[in-house]
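Moving on, here comes subunit A:
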Amino acid sequence: MYRARVGLRPGTWLSIAALLAAAGTASSAGAANAAVSGWSLLNLPVGVTSISRDVYSIHMMAFWVSVVIGILVFGVMIWSIIFHRRSRGAVADVTLVHNTKVEIIWTTIPVLILVGMAIPAAHGLVLINDDAHSQLDIKVTGFQWGWQYTYPGKGVSFISKLDAKSLAASELDSGISPYSVPHYLRSVDHPLVVPVGTKVRLLIGAVDVIHSWWVPDLGVKKDAIPGYINTLWFEVDADKPGVYRGQCAELCGRGHGYMPIVVDAVSQADFQAWLKREAAAEKAAAGGAASS
Partner candidate 1 sequence: MAETPHTEAHAHAEHAEHDHKPHGWRRWVFATNHKDIGTMYLVLSCILFFTGGAFAMLIRAELFKPGLQIVDPGVFNSLTTMHGLVMIFGAIMPAWVGLANWMIPIQIGAPDMALPRLNNLSFWILPFAFLLLLSSWFVPGSAPAGGWTMYPPLTLQFGSSFPMLIFAVHMMGISSILGAINVIVTIMNLRAPGMTLLRMPLFVWTWLITAFLLIAVMPVLAGAVTMMLTDHFFGTSFFNAAGGGDPVMFQHIFWFFGHPEVYIMILPGFGVISEIIPAFSRKPLFGYEAMVYATASIAFLSFIVWAHHMFTVGLPLSALLFFMFSTMLIAVPTGVKVFNWTATMWRGSLSFEPPMLFALAFLFLFTIGGFSGLMLALVPADFQYQDTYFVVAHFHYVLVSGAAFAIMAGVYYWLPKWVGRMYDMRLATWHFWLSAIFFNVLFFPQHFLGLAGMPRRIPDYAVQFADWNMVSSIGGFAFGLSQLLFPYVIWKCVRSGERVEGTRAWEGARGLEWELPSPAPYHSWTTPPSEAVIARGAEH
Partner candidate 2 sequence: MTTTTEQPVAAAHDDPGRRKRVRRTTLAVTLVVLAFYFGFIAMMLLRATR
């Protein structure tokens, strides 16, 4: 008796407006922002480790399973919405209230799909968890707000914090455009350096509150918790040296957004050279500090 007399007119209007607006923003953005292509960042990075590729394939499997189920389920719903509407003269089939066979089918099939997804996921998880036989251990300690990296037995230990340029630009009403800062909020004064083609294990802890160490391209994230030593491992592909960026992923106070992680993955030879240089520099600094 109180049917919506307006039909779907607001909806039609708004759909058209939304489509036009979307097309407008997409085209103008495409023209203005050809260099910084934020629009194209839609998915997980494939990354540069065996773990990150595993994770990516599990992610894509789950995505496509969802898409297929979504098409089926939404398809039936949309079919009903279009063809079983009263305005088209549809008469309700009130006997359709229960069907044991159908109900068993739509309980069983999801179980099978879930088992199919759980197997690769469990397999991937076992691989991720296997941190034995690492070739290099690095101790990572989170604090408010930065990271300390220590290479045990190598005489190298340093603090890694947000770089000065980002820091200056990040102040409230700083007047400095974030676009003018290279890798705004994603660069540090002192990056973590690791060799490629080497199984690196991180021993992660924290001194004050909980932080979380995350670099998407490496496919790993682990919380840094006071009183705990968590481990994770990664092995950057031998042919993919480069700089990989991430940031703290657990709310840790007002500096949470300003706690980047930069991993510089270099060749084994370069790494050894860096280690030697760094150790010498730290020794000199410590000696200088002691003598002065």
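On the choice of candidates, all candidates are chains of the complex that A comes from, given by their letters.
Assume a contact is a pair of C-beta atoms (placed from the backbone, for glycine too) under 8 Å apart; a residue touches a chain by one contact, two chains touch by 3 or more; residues count from 1.
Predicted model, so just to flag it, every value in this text is computed and none were measured.
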item: Of 1 or 2, the one touching subunit A somewhere in this complex; value: 1
item: Residues of subunit A touching candidate 1 in the complex; value: 1-6, 8, 10-11, 14-15, 18, 25, 29, 33, 36-39, 41-45, 51, 54-55, 58-59, 62-63, 65-66, 69-70, 73-74, 76-77, 80-81, 84-87, 90-94, 96-99, 102-103, 106-107, 110-111, 114, 117-118, 121-122, 124-126, 128-129, 169-174, 176-179, 183-186, 208-210, 212, 214, 216, 219-223, 225-228, 230-231, 246-258
